[in-house]
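One chain of protein is taken out of this complex; the other chains stay put.
What follows is chain A.
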Amino acid sequence: MALAAEGLRAYGLIAVMWIRSTMTYRFSFAMTLLSNLTVNFFDFVVIMIMFGHVRGLGGFAFGEVAFLYGTTSTAFGLADLAMGQTARVGRRVRDGTLDTFLVRPAPVLAQVAADRFALRRLGRVAQGLLVLVWSLVVLEGVDWTPVKVLLVPLMVVTGALIFGSLMTFGAAFQFWAQDGAEVANSFTYGGNTLLQYPPSVFGAELVRGVVYVVPLAFVNWVPALYVLGREAPAGLPPWAAFASPLVAAVCVALAGLAWRVGIRSYRSTGS
């Protein structure tokens, strides 16, 4: 617990430092924040264009796809804001600058995650939330119960934890494949894209893979399908809709373990 508190404190200090540094180039910051807002908007425009041509995608209406989009994008945005910078670990392993982090009296993961903390990534969170709120307005035929209402913020938070764990896994993987940051992207960015569409669009093996192997489906699909009153994917029982926090906890624990193993195996470049 003490370690976690220390990590959070270090994270906060480093993040604040980077925010100050970003504010030096105000024009550039304003532009990045704006374009970050537009990032999500642009790929949501793609979904709107699709629905300009069709009434449903994989049997799902526009409001339902927007709901899936909003939940995964907000979760992904939060994870990206907090942990996205861990993708840079490979570069630091390559050029040996990770050593500086190791000698500082603060948890390395906190330092790595807060390194060059990018406040502009709030743009993605804001855009995701915007679509999510809008989808709640246009959604039709959802039988809202208190449980379903609670599930919406819960899936955003647990989804962020699952995405954040995957990013940490990716960072730990960099200790071996120093140049392979893109592999992690295919699970994080790729997962985000995948979860924007209903599972009925994808092949059965792919859906089973993200339910039972890399549990991306618990970011939003499983709880969201329950909210929408649809069947759970890949033959899961209905109560699985409430399993997301458990899945997230397991992911966080495993990611922490992977990071520990990774950093133990780290040998500096020694050049």
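Just a few scattered comments:
FYI, a contact is a pair of C-beta atoms (placed from the backbone, for glycine too) under 8 Å apart; a residue touches a chain by one contact, two chains touch by 3 or more; residues count from 1.
Everything that follows uses one rule, which is that contacts and distances are computed from a predicted model.
The chain absent from the displayed complex carries the UniProt protein name "ABC transporter permease", chosen from "Extracellular solute-binding protein", "ABC transporter permease", "Protease 3" or "Hydrogenase maturation factor HypA".
Residue in contact with the omitted chain (choice from A:106, A:122, A:142 or A:201): A:201. One of A:54, A:103, A:137 or A:213 touches the chain omitted from the figure, and that residue is A:54. The chain not displayed touches chain A at residues 25, 27-32, 35-36, 38-39, 42-43, 45-46, 49-50, 52-58, 120, 177-183, 185-186, 190, 193-194, 197, 200-203, 206.
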